[in-house]
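Of the protein chains in this complex, all but one are displayed in their positions.
Here is chain A:
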Amino acid sequence: MQPLLKVEGLKKSFGGVAALRDGRFALEAGSVHALCGGNGAGKSTFLSILMGIHKRDGGTILHRGRPVEFNSPAEALASGIAIIEQELSPVPHMTVAENIYLGREPSTRFGGIDFKTMNRNAQALLDRLEFNISATQYMMNLSVAQMQLVEIAKALSHDADVIFMDEPTSAIGEKEAQHLFQAIERLKAEGKGIVYVSHRLSEIFQIADSYTVFRDGGFVGDGKLADIDRPGLIRMIVGRELGEEYIKTNTPTEIAGLEVTGLSASGKIEDISFTAHKGEIFGIYGLMGSGRTEIFNCLFGMDRASAGDIRLDGQPVAIRQPSDAMAEGMAFVTEDRKLTGLNLTDSVRNNICLASLPEMSPAFVMQRRREQASAADMIARFGIKAARDTMPVSGLSGGNQQKVVLGKWFLRDPRVLLLDEPTRGVDVGAKREIYRIICDFAAEGGTVVMISSEIDEILGMSDRILVMRQGRSAGIYSRKDADAQSLVHLST
């Protein structure tokens, strides 16, 4: 059978540097194909060429056996190749139907928009896909997961038969991800080809039929997922044996590091209590919107708690703003490094020093040497790959950006580390390094509280796990009592 999409020898260089040397790919109709690779493997370049954002330097793309070349995403879409991007950009103040038919609204006899037909068509499409979304709702009232479904509907309204999904689950919770997977199954049954790009191996094994691995801009291999196991796939992605994915070298002590009693914030969280010990990695698991991040926001003074006690090393502390929390030795690695973690336009050095300026330069004038030395120290300690410490942090890969955020907080020598999704959007190799950093910190007697929506990660790293459900605690479980099924069960 002729593949739906066949790519061979795709090449692309940026300024003389090869980003993609040999992109090879074959997608069968009615299948889900996982595109795997670390950050810098060439996946993004591959996608951007297929979508017509970049011009290729060489190679062929065959769509249904016909060679194609696109100059813009619109051309790709018109010929039936759609992409659901990692960061969606809907028009928030328009309805679902208006978003789906943006730029090709049906018109009335007088040249106005035929809203009736548009809404009817949109609703019919959504119903056929069983998405359970009203076409007349405003886009801004939808969850991220629902917006993705709208994007899928939009792709199908263009009669797309090849749909790329770039990290579709990075911003949605486990339950919503399962909904998405059901939608993918339906697309598959309709004979569409889905290309699934994700760092999350467990998802790939759950929904994909076949895989292609890229590494360092080149094709490494492909095959059926039924014929490979997880360690085998990891080996192909990183190019070396990783052994255990999760490192665990810390041993919890009996000394309380962070004690939280009865923490509440109206409408967000209610009566959360837990004690994280020194040397412990305390995990918090829950769906998006279950109040995970809100706990950290209250602890760090970003939000005001309406009730509750916080004790550090046994001493009660009052935290009204982030600088209070920082003075008590707390550090907060936020969920979204681009939104709340980094100043992307600024340099690596300045980002590392951002949270330590008063300490580093007690007088009004900055002490440049000290900043330089501290930044160099963190870059070496975490192996941050940057050409110079004065280069903008936006030029780094996701994993290195995340290490800059970690460096910013480790520079303060914290006692308690609050980590919110510390490995989101980070490739397998960098993930391991981040796990090592976290473990080393705990092993030296630090207290770690880590939020993650990746079940493997939370089970692999935590000593104990607090499960959140609808703003309340659904219990605390020790490492040996918890498994994936029970966590999903408790959190939903």
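Details
Keep this in mind: a residue touches a chain if its C-beta (ideal position, glycine included) is under 8 Å from a C-beta of that chain, and two chains touch if they have at least 3 such contacts; residues count from 1.
Rule of thumb we're sticking to: contacts and distances are computed from a predicted model.
Note on the omitted subunit: UniProt lists it as "ABC transporter permease", one of the names in "Dihydroorotase", "Thiazole synthase", "ABC transporter permease" or "cysteine desulfurase". Only one of A:5, A:19 or A:434 touches the absent chain when the whole complex is considered: A:19.
For the options A:123, A:397 or A:470, the residue in contact with the chain missing from this view is A:397. Only one residue from A:43, A:154, A:199 or A:292 touches the chain missing from this view: A:43.
Only one residue in the set A:251, A:343 or A:478 touches the chain that does not appear here, and it is A:343. Among A:106, A:358 or A:475, the one in contact with the hidden chain is A:358. One chain is missing from the display, and on chain A it is touched by residues 14-19, 39-45, 216-217, 300, 302, 321-323, 325-326, 332, 334, 339-346, 350, 354-355, 357-358, 361, 364-366, 385, 387, 395-397, 400, 408.
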